[in-house]
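Taken from a larger complex, these chains appear in their original positions, while the remainder are omitted.
Each chain gets a letter, A and B, in the order it is written, and its residues are counted from 1.
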Amino acid sequence: MSLKFINLTPEQQARITAARERVAALHQELPRNDLVVWTAGNVSERIPAQIGEPELFVIKPSGVSYDELSADNMVVCTLDGQKIEDGTSADLQPSSDTNAHAYVYRHMSGVGGVVHTHSPYATSWAARAEPIPCVLTMMADEFGGDIPVGPFALIGDDSIGRGLVQTLLSTRSRAVLMDRHGPFTVGTDARSAVKAAVLCEEVARTVHLARTHGRPERIDQHHIDSLYKRYQNVYGQKGNS
Amino acid sequence: MSLKFINLTPEQQARITAARERVAALHQELPRNDLVVWTAGNVSERIPAQIGEPELFVIKPSGVSYDELSADNMVVCTLDGQKIEDGTSADLQPSSDTNAHAYVYRHMSGVGGVVHTHSPYATSWAARAEPIPCVLTMMADEFGGDIPVGPFALIGDDSIGRGLVQTLLSTRSRAVLMDRHGPFTVGTDARSAVKAAVLCEEVARTVHLARTHGRPERIDQHHIDSLYKRYQNVYGQKGNS
């Protein structure tokens, strides 16, 4: 059965249009924060669905330059990673990482956004399959502890998605470093997943630098817990990430 | 007693408006100099007060993007860190670091500006709780010696402010590296505190690089004293920081 031509209510169509715009705009944060080069990296966001509506998400097209991304060329997929025609997108294939994103959306209903990059400092920890130790208050705030490593997995089937979900379920970190590959981050929406990708690279860089000239001491677990709890509840304006 | 609705003279209102503009503009120096990512970091400035006027300062709102900062959304607080309504600001909460800024203003009357960032090189020294040794003439010029480390302290009460003030009172450095947290800098106004934040990161980076391949030699104390004295008195145009 092909979902290629799918019936969408006007309400869902409107939600797709809004998500296309958000996701296209958020992609610009990736080169701006030096997380990607050329066409690497991708952001996706789940489309909120009513009962009876199909579950969908919006993602970057494969191999398209960041200069050329727009709401119109984002690709809409089902949670099986199949592209659907919603009447707007050009005839583009979705990101080659679409299967990994889809797997996360199928298995973690609280996840509304996923980001993948090869940001250099985070990827350098991934290359050594080494977790980033929680030695900074900003790590405790955002990630609630160490940033863990996920298994080595090849692209093309559900291996990456499975490794990602297993690792995410064993930690409160919103970032995972996939072995010899790079970081994935999740959030309640695409914006919070992008924020986690930016902060993941920032702490990867700062702890890399700190480690060059010594061994920074891990923050005590009860302090980490206290910082994490506060930041998740108090920081920012209400309803803002 | 709530200071939320406070009577301001037209003169003080004018000084607040000017400080809002200066502080909003100076915030742009933080991302421009790679000192912050996302919404991290904050700049504040004390409002000069006449006898009988309330003591106030202007600070960044919490969790707002640098692209969206403007004179209008800066927040005005008392030296107890309580937000006041001055008729201009949107309904925004002040920076989560407001208590630390307020504590400094209460206890150091010569301080007119405070800056906090997680700039990566300075924070990497902070992660190791290691002072930056004075091995460069530009460090002697600006900081008059080593950049010291302040204690580990949790956000939420006066701990950070107290650690900051204790450390600042024991040094002539205008920068302090808070243990496993990041740098705070002070100045006679917000602009000089921002300058110190920029130079703190620059010397943190350069000494980090120097240390990678050897041990740079500390400058003799009398040379440091001579450089510091000259720079604080001769450099720049009169009345300029």
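In this section, contacts are C-beta pairs under 8 Å (C-beta built on N, C-alpha and C of every residue); 3 or more make two chains touch, one makes a residue touch a chain.
What you are looking at is a predicted structure, and each value in this text was computed from that prediction instead of being measured.
Assembly remark, whole complex in this entry with 2 chains visible in place, copy number of the identical chain is 4.
By definition in this document, only the chains that are shown with their structure count from here on.
Fitting chain A to chain B on Cα positions gives a rotation angle of 90°, stated in steps of 5. The mean-CA centres of chain A and chain B are about 33 angstrom from one another, to the nearest whole unit. Residues of chain B touching chain A in their complex: 37-40, 61-64, 92-93, 96, 118, 120-121, 123-125, 127-130, 152, 154-156, 180-182, 208, 211-212. Of all residues in chain A, those touching chain B in their complex are 33, 135-138, 195, 198-199, 202, 205-207, 209-210, 212-217, 219, 223, 226-227, 230, 234-237, 240-241.
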